[in-house]
Structure formats: C-alpha cells, structure tokens
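Below is one structure, written out as structure tokens, with a few remarks after it.
A protein chain is absent from this complex, but the other protein chains hold their places.
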Amino acid sequence: MDTILNQKDIDRVDGVQKVTGSAKYSFEYDFPGMVYGVLATSNITKGTISALDTKAAENAPGVLAVITHLNCPELPGYKTTPEQEKLAATKKGYKVFADNIIRFNGQPIAVVVADTFERATYAASLIKASYNKENFNTDFEEAIKSGTPLEGNNFKEYVRGEANAWKNAPVKIEATYTMPIEVHNPMEIHGITVVWEGPDKVTLYEKTQALSNTQQNIMRDFGLKKEDVRIITQFIGGAFGSAFNTWPHSMAALIAGRKVQKPIKLMLTRNQMFTLVGYRPQAIQKLSIGATQEGKLVGITHEATAMTGSYNEFTEGIVNGSRSLYNCPNVNTTYKVFPLDLSQPTWMRGPGETTGAFALESALDEMAYALKMDPIEFRIKNYAETDLERKKPYSSKYLKECYELGAEKIKWNERNHEPRSMREGDWLIGYGTGSGIFSAWRGAAKAVAKLFPDGTLILQSGVTDMGPGTATAMTNLAAETMGLSHTKISFELGDTNLPPGPLQGGSGTTSTLGTAVFNACENMKKRLAELVKDNPVFHTEIVHNVTVEDLVFENGYMTLKTDKTKKISYADVLKNAKLGVLEISEDSKANPMLNHSAFSYSVHFVKVKVHSKTGVIKIERAVTAVDAGKIINEKTAESQIIGAVVGGIGMSLMEEGVIDHRYGRWVNNNFADYHVAVNADVPNVEVLFVDKPDPVLNPIGAKGMGEVGIVGFAAAVCNAIFHATGKRIREIPVTPDKLI
Amino acid sequence: MINFEYSRTSSVKAALDVLAKNPNASFIAGGTNLVDLMKRGVTAPQRLIDINNLPLKQIEEIPAGLSIGALAINSEVAENDLVKKNFPLLSMALAAGASPQLRNMATVGGNMMQRTRCTYFYDTAMPCNKRQPGTGCGALKGFNRMHAIFGASDKCIAVHPSDMCVALAALDATVTISNSKGERKIPFTDFHRLPGETPEKDNTLQKGEIITGVTTPKNSFNKNYYLKIRDRASYAFALVSVAAALEVSGDTIKKVRLAMGGVAHKPWRLTEAEKFLVGKTPTTENFQQAAELAMKGAKGYGHNNFKLKMVPIAIVEALSKASASA
Partner (left out) sequence: MDNQNQQDSRRDFLKKSTALAALTISSTALVRAGQHDEKIASLFEKVDLHIEVNGVAHKLSVEPRTTLLDLLREQLHLTGTKKGCDYGQCGACTVHVDGKRINSCLSLAVTNEGKKITTIEGLGNEDNLHPMQEAFIKQDGFQCGYCTPGQIMSAIACIKEGHANSREEIQEFMSGNICRCGAYPNIVDAVMEVKKGGQSS
C-alpha cells in the first residue's frame, strides 16, 4: 500500500502550482479587452447549408462578430491545390468554415464573438441554418454490411508462414469481439486563448501535445512566418491523444480573433468534446487461433474491422500485437476500415494496441481454457524470444519477469482454474490476466542546459506535459546525471520559443527528450572538466591534466576519483572562469533501430467479484507488472500506470459512445450518460516495475509506459469475469445487464 | 442561456404572489436540475423566484411522524439522526443519489420536481413530446436503455430519475402544497403521474402552487433496504432501484412496502406484490412470487428489455437484503 520511497521519488516539480490552483491552463489567461468565442453547430448529419440566418445573433447584446463559411476570410491554407482536389474524400480532411458542406452532426457552422461568455453562448443559440439534407450512415454494422472499406497501403494483408493455418490445428477457437467508440474526455475541456498583434503575428495558449506541429499547421493555414506564431502551453489538463490535432475550434478562435483584433478565448462544451476532438474508433475483430494439444500455437488469424470519418482516413495498429506478441509460426492479419458520416477519430491512449489486445488476449484465454491449461503457463509456452515479424532480436524484453512478478503478487497459484469455482457469499470470484505490448522508440529532440554561477541548472525544451510528469522526470534525470540536487534544477517547457522538443505521445517522450537532456548533461560535465583541466586543485602526483574520466560529479561538486578531498563546486568553476552562464545545446537524433525491435510490455492480473444475482461487477484487485526499461521517477511512473489501469476499468466496464443512427447524433455526450470510472470503481492498483534498462534504445535505458499500461487490461477483466461466472463476454463494456 | 429576471422572496405567500404575476416564472432552490436544463435550452423561464430563504427547511418529529420542509437539503435529511433511526430507507435512498456536492445543494422539493434524464428530452435538436408536445418520442424507437417498462405510453417512455422519491413513495408520504387558496395535501404516490397523452406534465402540481413539505407517517418497519443497480459504483442514475421496507415479526411479514425507480415515469409502487407478501414468511420463494406479480404489464422497448429480467431479480434481492438487515 505504501510506496517505497527512494531518491527516484521526487515530488512533482509542478505540484505546488497544481494544488494551489495557480497552474494556468489554456483557457485561463486574461488580457485587457478579452472577448469570448462560442461555436454554433449543425444539427443535421450530412448535406449542405442552404441558408444561414445570423441576424439575431449579430444584433444580440455584446456581439462583436459572427463568422461562418459565408464571411470566413480566404486563408492561404484553405486553397486546395489541383493535387488535393484529386484526393479521395477520406484524404481531403476538413477545414472549419471553408465551405458549406456538413460532414457530421455537431459540425461548427459559426463562431460567435461577444464581450462575455454568457452573451456569446446565448447569441450562438440564435444562429439558424437551413440545409439541403442528404442520406447518411453513422452505423458501423450497417457499413460493414453494405459499405465499401477503404483501400490502400494501410490495408494490405499480412501473412507470416501460412495464412489461416489455425484451421488445421488440433485445437482451435474462433471468436468475434466488439467494442464501441470510446472518448478521451480529459477533465480539461479543450480551450484556447488567442492574442493577435495585427493580422500577421499571433500568440496562442493552446491545449496541444505537439507544439511544433501546431505551430506548423497555423503557419501553413494563415501563411505566417515561424517567428510570428508563438504557442504557449504551460499546463494541459489531460488529453490522452485528443490534443495532437489542430482542431476546428482552435482555427475558429484564430480566425475570429484575427477579425476582431482582440484577445479571444474559446472553450468547447463537454457535449462538443464528443464530436470535435476525436475518439477511439469502434471495432469488431475476429480472432481465430489454432494450437497443438500440448499448447503450442500453430496459427493466429486476426481480422479487424474499424471505422473512420468520411473526410479523414484514420488508421491504427489494431492487428500489430497479434503479429509479434507470441511465438507463432503462422500469422495472418487483415484490417478493414469503413468511413462513416461521423467526425474523425484520433489516437487514444494505447492506440490500436488497446483495441487489438482486447481481442487477442481474450482469445488467448479462450484457447487456454480449450486446452485446459493455465493462461499464464500457455503464454509462457509461446514466449517470443525474437521479433518474428521484423526478424530482429529485441533490444530488451522482460515480459517473462512481468508474468512472474504479477502472478506472485496476486497469488495466481491459489486460483482454481475451473470457471465459477470460487465464491464469497453471493459474490462469484474470478481471476484473469491479459498482456500488453507497445512499441518503444526514440525520436529527435533539442534541449538546452544552462548552468549558472549560483549552482542552479535550467533545462529547456519545447515539449508539453499533459500530466505524466515530463518536467519531473527530466529534472530527476538531470539531477542523477549531473550530480546535482533536484532543488537546484528547473525545467522550462511549453513554449515554441524554446528549442523544439518532441511531441508528447506514443510513449516516446521520456526516451526522446531524456536522450537530449542526458546528452546535454554529459556534455555539460565534459565542458566543466575542460574548464578545470589546469586547475591546481586537482593536481596530484599522478594526475596533471584532469579529464572528465578522472572526476566524480555529485552534490554539485566535481571530485577527483583518486582523492576525494580534492573537489570544486560547479558554481566555483563558473565563477573562476568568469562565466555568467555555461550553456550546452543538444540536438539529439532519432534512433532508427536498424538491428533491434523495441517494445514495452505489461501484464495485468485482475481479481473481480461478480454478484451472482444482480450481475454487479467490482474490481477487487488490479496488479500490473510493467517492463518499461529503466524507471526514471518511480512516483510519477506508478501514477501513470495506475491511471492507465483506471482507463482500462472504464473501457472494460462502462465506457460506450452511443449514436442514434436515425439522426446521426450522439445520445450520451456527457459525463452523466457516458460513464467513466469514479473513485468507488477503483481498487488500490498495485504496480510492479521490472526496472531494468534497455541497452539499445537510448543512453538512459527507459522505454515508454503511458500506453502499455492500458493495453490488455480490458481482456484481463473479461477473462476474470469468465473465470468468476463461466460467461464469456465478448462485447465491452461489461455492464450488469450482460451478466444476468 | 437567455437572460431572465430574478427576485428573492422570504415567505411562501410572497413567493406565490410573484408567481401569480409572472406566469412564466420558475421557483429556484438548489438549482441542480433547473440550471442544467436552462443551460441546455430545455427550459427558459422569464423569471426565477429564489425561494431559498423561505422557512421550509425543517426536519422534525411531529405526532404523525416526520415533517420535512420542501427546502430541507438532501444531505441533511440523509444524515439526520431522526431520519436514520426511524426512516432508514429514506436515508439510504438519498445517500444513493447523485454526489455529495449535489446532495448538499438539492432540496427535497427540488428533488421531487426534477425532470427526466432522457437524452431526447435534453437535446433540443431531437424530438421529445415532454419538452415539445407533438414532436414525437425520440426514445420509443431510439436508444432507450434507461427507459420505462411500466406505465409508459407511445407518447413518452421516460423515467423519473429520483432515488429519494422512490423511498417516499414506499413510505406512504404525503405532500403538502400551498396555493393562493391555502393548503392541500396529496399522497406522495399521486404527486408524480404517468405520461399518458400529456407527458409534458411530470406531476400534478398546478399552476400557482408550491410544494411546502412532505410528511412521512410513523412506521413499524424493522427491515429496510434500498437497492440501486447502476452502471458504475457511484454517481450514476439507476438502471433499476428497489425500496423495500418490511415489518417482520417472528417468521411472518406483517407489513411490507415496495417501490421502484428507473422503471416508470413516476416512483413505481408494487402494491400487488405487497398484498401477496403480507402474512407470508420471508423466503426467497415468496419473494420470487411477489416479483412475478410485480411484473404484470411490464413491457420492454428494445435496449431496455434487460430490465424485464433485472427487475424481478432486483426485487428479490432487495427483499432478501432487507430481511437480512438488523
């Protein structure tokens, strides 16, 4: 229950700001003359706007402007090139107010600007539109029946060995798994503050996981120079993938702010969070697995079907895990995506893998039962020692250790394999497991380290932090590398004026940025060593010209390895050299990983209680063991895994986006109807780290962990429910009505 | 939200006077439902009459039982020692509703007046006879997982969302209503109504009236349980809920009250089941027979068909839990 405290456990560096309310999120900046933008949205699903009546809104008190497709200024980025014209509709994308076409229900048709939030909100309700309606389809199952899937390179079948080899295996299972749309729903509603200085220079406070990309998008759409687009993102109130894109509402605020030339802020409503900032696509997946009587996998066939919006081809690696998680000679996967008249999906925590692992890991459990074999034993029997898909060794893989750690913690060996065999009063008890895999990688990033004569160190990089604690981890890393107390270090982020950092996502931030920070610190130490090379302090009989190898860097001092009495503080080095600052700029390259495959792994163990009569489900225990390489800060790392597990609880038991296909309109676009887990749903999640460095991916040994913590969890819950009740639920979320 | 006029009042009479002069006014107390509905454009009163200062906050013992003012706060009623001791069912139902913050705002009268959570009612771009008579019922052939299986009409299949009201219906409470002529009292079970042809009317409160309080008669129920089945462990509306109060003496059920939430346009009393159980022993078999009787006339509309199975289970479970309670 208590976390083990060690030097890796520094508190969050931005904790005080967050607990005192002084942390400023994108909608919370204030400037003189601030005005408010509010969106009006379509209530039809497909067609064209034939007429717009904006008079009442324009005449409403406090209204400064109403912008629609009729009066939206021509933007450089809105001009379509002849090549773009030729693209398929699903590749064209959509630009707010660029035309009168309605592509989904809830699409913005106007932005109203007024002097107060209340007035803007009211005026937006006065916008009246007439439409030429067209037939539409928002029903995924209908699209599978009568629609045409997208074509192209993203949808090629993968075959290893023999396709459909499972059919000829002595033991086989076939099953179809379905999951609904899930919505990120970070607690901070997406919002933006925009401050224009004239028509060609803008500063925006934007909720983004990708500062540089957002800057590029705005430069392109408005035809602006890089130095004229500054983006500041000091805090992000969660995102989980919803803040990579530059969404229509941000463009609307930019367009409106430029027109009225006043500082403007715009925040979506919680309802609009379901249609305007992406979601995890609905998916139906068929898994077919064949094995020998002894439990060796013969063949896996994974056929996945998912959906996207009509104007944006969204694809993700749903079938990837099935190709590489197990040692199976014959694997074939197909991936079909059907366009629907809905807004576009986007990456959501553990994109693709989370969806795929729900099916794969449920099917593995079904096979284990078909074989009368313990599900963990079955997995270990088919352990992949090399990446059969890429034909490469792993940079590091401690999945086996994860199985062992987790199994021991939850006392897996006390589990009676027989379904519906364990009971406490009216409650049926079940244990289940599921594994996760997620690609580990390292991109390019820049970081600057500045050491000052007072002994403090400032690190800078234009990354943003949506919550995992990037600044904390980087501070931790720099403290360890530099031999400096973390209290002397500050990390500056969230500003395009800083050297460009990586985007925050794909579980690559720590690997990527950590490399830049680590290298900057190492180079800083080399520079410090050069500065003291002739310093008499270090002269001994053996050493005359010290090099970095002769020195130990700790507690803010350089100390001679051979004689601990000889030392000098970093501060004094700078003072002696009369340097106001020692600055190291690090431009770290991506690691192409030509000779290795790198993945993070998770294994979830779940104990559920299912009420034998009412079908009510309680997660009693959740134990998650993770191989994410070396852990930089245990405290924030543990929290990140707990958070992923909580997301997994929502996914498996309650999250379900519902659309009324008669109208193409959401029916549960709010927190009362779209349930996410509350405190009472969540047990004391137990997190275990293997904590062994990856020797190849980067110099710090860390892989990634944000995504892998949710991958496989839903299957673990469904498998536990099967163990408890004998009922195999292949459709999440598992609500009580499915168990009565 | 359109702006509106606002006035504060400090007596029932003054409140009724302002109401009489402003036909499109609404009373506001906790605001937890009304403000939400105004934000979504579901309702747009021209004036709000703030009644928070009216002296209707009592929770007190009276010779007949318990008197609760219309402005008594939900959390205070739930935590009240008298309520916990003599009317535990009410306390349990209140504690099962909403969240601690909302219970700190919501009043007893407001809870009774809260409107359905039907999504078609809330979304002004969708058809709804309750919000806009004549537009049709969006839920009838739409997404109706949360909807009624008892007493619905083809005009409306919405349910009343309250937990508190289910307990008050079970406990034979009486509603006190004031109007310009004076006071009238009606049984709690007659306060809310079934949709029939006029689903826009949630209840029998007339124009120019105000709820001033609820009285709950003394009772001899020694076994009480409020069962709420929902999609998550807390802070969610009921799929179905059951309020069960029994007086068990020796091995005999002397008296029993059963009401359900999440199944009808009003708190749904199970009178047939109650009648059956009186004089019987509290066994699972008897509970099952009672549940079967309770299901007479139940009808599913698609997504909510599971309630046809879940409701009898819930009734039996609530009765069992109540019987087993101290």
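Just so it is clear, A and B label the chains in written order, and each chain counts residues from 1 on its own.
Methods note: a contact is a pair of C-beta atoms (placed from the backbone, for glycine too) under 8 Å apart; a residue touches a chain by one contact, two chains touch by 3 or more.
A quick note: this is a predicted structure, and the numbers were derived from the prediction, not measured.
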{"item": "Touch with the omitted chain, as defined above, among B:R8, B:K57, B:K280 or B:K321", "value": "B:R8"}
{"item": "Candidates A:G406, A:P468 or A:G701 - the one touching the absent chain", "value": "A:P468"}
{"item": "Touching residue (missing chain; options A:D11, A:E294, A:D454 or A:D534)", "value": "A:D11"}
{"item": "Touching residue (missing chain; options A:A51, A:L70, A:A88 or A:M187)", "value": "A:M187"}
{"item": "Absent-chain interface as seen on chain A, which is shown", "value": "1, 3, 11-12, 14-25, 27-28, 30, 56, 59-62, 116-119, 122-123, 125-126, 184-189, 235-240, 267, 269-270, 466-469, 635-636, 638-640, 642-647, 670-672, 676-680, 682-685"}
{"item": "Where the missing chain touches chain B, by residue", "value": "1-10, 14, 18, 22, 24, 28, 30-32, 35-36, 38-40, 44, 46-48, 50, 52-53, 79, 98-102, 104-105, 233-235"}
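One rule holds for everything that comes next: only the chains that are shown with their structure count from here on.
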{"item": "Centre distance in Å when chain A and chain B are each reduced to the mean of their C-alpha atoms", "value": "42"}
{"item": "Chain A-facing residues of chain B, complex", "value": "1-3, 41, 117, 119-120, 123, 125-126, 138, 141-143, 227, 229, 231-237, 239, 306-307, 309-310, 313-314, 316-317"}
{"item": "Interfacial residue positions of chain A with respect to chain B in the complex", "value": "43, 118, 121-122, 125, 613-616, 618, 653-654, 658, 660, 662-663, 665, 667-668, 672-673, 675, 677-681, 733, 735-737, 740"}
